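First the structure, then my questions, so here it is.
== subunit A ==
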Amino acid sequence: MGKTILKVQDLTARYGPIQVLHGINLQVSEGEIVSLLGANGAGKTTLLNCICGLHSAKEGTVEFDGQEITRIPAEKVVRQGMAHVPERRQIFSTLSVEDNLWLGASHRMREAGKQVILQEIDQIYQRFPILRERKRQMGGTLSGGQQQMLAIGRALLSKPKLLLLDEPSLGLAPLIAKEILQIVQEIRDQWGTTVLLVEQNAIGALAVSDRAYVLQTGTVMLEGTAKEIVSDSRVQSAYLGKAHA
Partner candidate 1 sequence: MTEFLQYIANGLVIGGVYAIVAVGFVMIYNVSKVINLAQGEFLMLGSMLTVSLISMDIPYAAAIVLAILLVTGIGVLMQKYIIGLAKKATPLSLIILTIGVSILIRGIASQIWGKDSYTLKPLTGNDPISAAGVSVAKQSVWVVAAVLIILIALWYLMEKTVTGKKIKACSVNTLAARLMGVSPSKMAMLAFGISAAAGAIAGIVIAPLNVTSYDVGTLLGIKGFSAAILGGLGSPLGATVAGLLLGLLESLGAGLISSGVKDAIAFLVLIAVLLIKPTGLFGERSVGKGGL
Partner candidate 2 sequence: GGGGQPAAKQTKDPIKVGAVFSLTGPNSPLGVPEKQAVEMMLKKINDGGGVNGRPLEIVFEDDKSDNTEAVKAVKKLISKDKVIAVLGSSGSGPSLGMAEVASSEKITMISMAAANQITDPVRAGIYKTPHTDIHGTKRIYNYLKEKGITKIGILYDSNPYGSGWAEQLKKFAPEYGITIVADEKYGTKDTSMSTQLTKIKSTDAKAIIVAGTNPGPSTIVKEAKQLGISIPIISSHGSANSKFLELAGDSANGVLLVAGKLLVPELVEANDPQAPVIKEFVKSYSAAYNNAPDGFAGYAYDGLNLLVEGLKLSGGDPAKLGQALENVKYVGVTGEFKFSSSDHNGLTEDSMIMVEVRNGKFQIVK
């Protein structure tokens, strides 16, 4: 494993007066896939939002690639090489599929050049052929699963060092859901992109992860390698359901 690319220290966050994160500590090394598990409302989404600057943390620090980014707004953090596939997808509903993808690469336009990006978009189309078929359709009229593919494709186009994925398999057919997780692994293997993954499908997620954190009501309840987590009895009963019980 390489150097630490993301380091979260004593992070707290609140919505108004309600505190939802109580001192989170978390580290991700370059090239790792790390899963973030936890029940509904545990604070996974909030944590991701704090990391990328969509939500501003109350206390604590976030370090990314050696720089502190704690209260830097998302649009800047993204340009430093972090991509975030947010909860509920957030695609540009009235823009075409292709424009959605272009926007993913928009902040690299100057350095990379149009040709390179066209090629990259083509790679995304190869991975998700349905998107090529629908490239003129408005994003908002895609089916739920198609939208999810678009959101992931769009994020990949920013060539991130660190990719945050918030429930990428939500709403995907089993076949695709599995494929997405494989894709996550491929992305890491091909490009060395580091991934921080939030998933409800704990088994699937752990299968592709190196390490994992389990969040419970805003605190880290457990951390360890994927193997350790899978075999933890508390995790088994709470998150893995009957399949492993």
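The candidate set was assembled so that all candidates are chains of the complex that A comes from, given by their letters.
Everything that follows uses one rule, which is that a residue touches a chain if its C-beta (ideal position, glycine included) is under 8 Å from a C-beta of that chain, and two chains touch if they have at least 3 such contacts; residues count from 1.
Bear in mind that the values here come from a model prediction, so they are computed numbers and not experimental data.
**Student:** Of the candidates 1 or 2, report the single one touching subunit A in this complex.
**Tutor:** The single touching candidate among 1 or 2 is 1.
**Student:** Where on subunit A does candidate 1 make contact in their complex?
**Tutor:** 52, 54, 73-76, 78-79, 83-84, 86, 90-95, 99, 102-104, 106-107, 109, 138, 140-142, 144, 147, 154-155, 158
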